[in-house]
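With one protein chain removed, the remaining protein chains of the complex are shown where they sit.
Right after this comes chain A.
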Amino acid sequence: MLRVAGRKFSSLPWRSSAALYPNNPAAASSSSSQSPSISRSVPSLSPFSFNSQLPNLIRGFSSDALSRGHDVGMISDLPATVAAVKNPTSKIVYDEYNHERFPPGDPSKRAFAYFVLTGGRFVYASLIRLLVLKFVLSMSASKDVLALASLEVDLSSIEPGSTVTVKWRGKPVFIRRRTDEDIKTANNVDIASLRDPQEDAVRVKNPEWLVVVGVCTHLGCIPLPNAGDYGGWFCPCHGSHYDVSGRIRKGPAPYNLEVPTYSFLDENKLLIG
């Protein structure tokens, strides 16, 4: 009811003002010739058109109410949309049944509308970021693969001087708890005489614990612990001797035993890899 009342109120001054200035410069000549007739006919026609088209207004179809039927005469059987296409006019009529318009010349709510759209775009940007991350990170290693990549070892049961072998990534890893003598022996070596010169301090984080990968650097056999001439390991395949720090001393192997990445979680826990 309010909408229809607003329509009645706004249609009269709106139509007369629309007739006063033609908003289509291309059709200026045609509209100027039409405007005297329109301005004369508008006051008489608007209540007239209302009453004749009130049933259509009630039904809510806007095409009949907005069509220029009273000018064309409604002789042909054309639907209102086709008639509108065939008779272009600069007198644009908007359907105000559902939405009221601002009067012409009113500063629009453009900024407010744009900021509402910006709010939506915040959400879209966040969504795009989430989707990209999900799809790209889905290609990284899954948790079970990562779980196999590292190994936790409990060190509390290893006696000083003994060696423990654990399996990590398919390879044996020697963990030796060294006594003070072993550490002294490891440090008293002339570095320059080694085939692969490395200080003992470089190879261990905590001198008490030696962690090396138990694969001979010659051709990949597994050295035997507590064997060999240097108190460390002896590879039975070709006779490579490794010392207490896992360095090669005698035999065909070129490099020292590899030191993997490891860290101490607690006082008694070792995380390899």
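Some points to look at:
The rule we apply is simple: a contact is a pair of C-beta atoms (placed from the backbone, for glycine too) under 8 Å apart; a residue touches a chain by one contact, two chains touch by 3 or more; residues count from 1.
One rule holds in what follows: contacts and distances are computed from a predicted model.
For the omitted chain of this complex, the UniProt record lists the protein as "Complex III subunit 9", which is one of "Methyltransferase-like protein 5", "Complex III subunit 9", "Sodium/hydrogen exchanger" or "Protein SIEL".
Residue A:129 is the one among A:129, A:167 or A:195 that touches the chain missing from this view.
Only one residue in the set A:86, A:121, A:167 or A:184 touches the chain that does not appear here, and it is A:121. Set against the missing chain, the residues A:77, A:106, A:144 or A:190 yield one that touches it, A:106. Summarising the interface, chain A meets the missing chain with residues 102, 106-107, 109-112, 114-115, 118, 121-126, 129, 152, 154, 266.
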